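A short write-up of the structure that comes next.
Complex shown without one protein chain; remaining protein chains in place.
The first chain written gets the first letter, and so on, giving A and B; residue counts start at 1 in each chain.
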Amino acid sequence: MSKIKEFIIEKIIFLCGIITIVFIILIFLFLLKEGLSLFKSVRIFEFIFGKNWYPISEPPQFGILPLILGSLLVTLGAGIISIPVGIGCAIFIAEVAPRWLKDILKAFIELLAAIPSVVLGFIGMVTLVPFVKNFFGLPTGLTAFTGSIMLAFMAMPTMVSIAEDALYAVPYTYKEAAYALGASRWQTIYRVIIPGAFSGILAAIMLGIGRVVGETMAVMMLTGNSARIPQSFFDPVRTLTATIANEMGEAVVGSQHYFALFSIGIVLFIISFFVNITADIFMHHKK
Amino acid sequence: MVDNPINIEVKDLNVWFKDIHALKGINLRIYKNEILSIIGPANSGKTSFLRTLNRLNDLTDGFRMTGKVIFDGKDIYSKDIDVNLLRIKIGMVFALPIPLPFSIFDNVAYGLQGRIKNNKEINQRVEKALKSAYLWEEVKDRLKESAYKLSGGQQQRLCIARTLALEPQVILFDEPCSGLDPISTAKIEEAMIRLKNDYTIILVTNNTKQAARVSDRTAFFLSGELIETDITNKIFTASMDKRTEDYITGRFG
Partner (left out) sequence: MKPHTKQRIAFSFLFLCTLLVILPVGLILIIIIKNGLPALSWQFLTDIPRAGMREGGIFPAIIGTFYLVLGAIIFALPIGVMCAIYLNEYTKENIFSRLIRLAIINLAGIPSVVYGLFGMALFVMFFKFGTSILSGALTLGIMILPVIITSTQEALRSVPKEFREVSFSLGISKWQTIKRVVLPCAFPGIITGAILGIGRAAGETAPLLFTVAAFYLPRLPRSIFDQVMAIPYHLYVISTQIPNIPEKIRYGTALVLVILVLGINLFAIILRIKLRRKQRW
């Protein structure tokens, strides 16, 4: 009796074990199921490289190049800000800060990670948007630049905590050896510890950037949602994620527009898949 | 002792952990109600041998074995063996005292709960086991306290009681006194000698003097091989193999 019970429980545990794989496959299949219908009438090349996103014109045009460029621009901006600051902060926490400060800082980083993106979007709207508009004398403060700044804050917690882990994992003997050779703390950090943690830091950057690419709410609230090919950082843009979030509500189920939004979902899924796999490879590189 | 019936018979036992050949062609008989001690230097395969007898090695990554371990007339590695039942019949006391994070009572009752429905019987078995392990007098008024409040020696006797509560046939001791002071060690040795009347005991020890003090027979392991087995007195006074003598007299190991 108890044998049978145990057998059943172990089977259930096994099912729960593989359920993550099932979910990943389900997610991909359902995106494909809805998204691929678009390519009966639109060629993939036109979809990816088409310069016009006019989903409800007659005839509609489904070129997501402006959206890809929008995502790219915002990500690039957020990366330029968050990579040096985030990695610097990680080094400070891992190697410079005293023990007590370290714990406080880490808790702070965790809190930053927990702030909902819609709150960051809201704060950006009421503070950053008017500031950018007035400071740069722009017609609108809703620009790629504004989004980049706010998104940098969303990327940093991920970067800091993963990079900090990687730095911390550098064996203590390395440091001892460097000190024994008369190196200063800073020399030890940049000659021994940073190279030792390099692949982990790369993984941290990848995952931070991955978070930016996938971010939706803040970016939708801050970047102006203009689906045109941007000319500069101070243009309004529209990202892949914001397009889905914005338009799905109005798209008629089963229409080309609806399928196109799922196709964008496929693109996002593939991007996040590669980002995560690459980051994982970096992370396990040294082991 | 050799007149007693055979309790466990090990035939041509070979054990590997991944590529390491840990035990090489071991043949050994263990008789009822004897204390067999197993001595030998570190990494000679003593503990691996012990863990083969209650199939605890099954959990170790890369474990493979050939040969037979006959207990109760059956090969314990054959398919129809209930491993959990086997481990009740062949109990084990580990090198360091490892109480589970429960109360003193629950530690001893742990193996019984779920197996015995009657609470009264559990209480009786716990009391009996604690008495056999010479711990009852020290803990009878604080059975509900955490086991971690006991001293190291008390904890180890608690672990012995935990095994005794299941009323096994054989008890495997894996260096049970390695972390203990001389007084605690003496108490545990005393317990072992009394337990011999009801149980078969296999004692792995790094302490040759302990083997000499408590065991009836002694087996000497070296690099995964069983060098020789004999009455303890003989091993310590007139061993057949030079290597045994070298080890006992402290020339290596």
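Everything that follows uses one rule, which is that contacts are C-beta pairs under 8 Å (C-beta built on N, C-alpha and C of every residue); 3 or more make two chains touch, one makes a residue touch a chain.
Source: prediction; values computed, not measured.
Engineer: Which residue from A:47, A:233, A:262 or A:282 sits in contact with the chain not drawn here?
Structural biologist: For the chain that is not drawn, the touching residue is A:262.
Engineer: Check each of B:30, B:92 or B:160 against the chain that is not shown and name the one that touches it.
Structural biologist: B:92
Engineer: Take the complete complex as the reference. Which residues in chain A touch the chain that isn't displayed?
Structural biologist: Per the touch rule, chain A residues meeting the hidden chain are 2, 6, 9-10, 12-14, 16-21, 23-24, 26-27, 30-31, 33-34, 84-89, 91-93, 96-97, 103, 105, 107-112, 114-123, 125-127, 153, 156, 160, 184-187, 189-190, 207, 210, 213-217, 221, 241, 244-245, 248-249, 253, 261-262, 265, 268-269, 272-273, 275-277, 279-280.
Engineer: So which bits of chain B touch the chain we can't see?
Structural biologist: Those residues of chain B that touch the unshown chain are 54, 56, 59, 61, 84-88, 91-92, 94, 96, 98, 100-101, 110-111, 113-114, 146, 148, 159, 162-163, 166.
Definition applied: only the chains that are shown with their structure count from here on.
Engineer: Which integer distance in Å separates the CA centroid of chain A from that of chain B?
Structural biologist: 56
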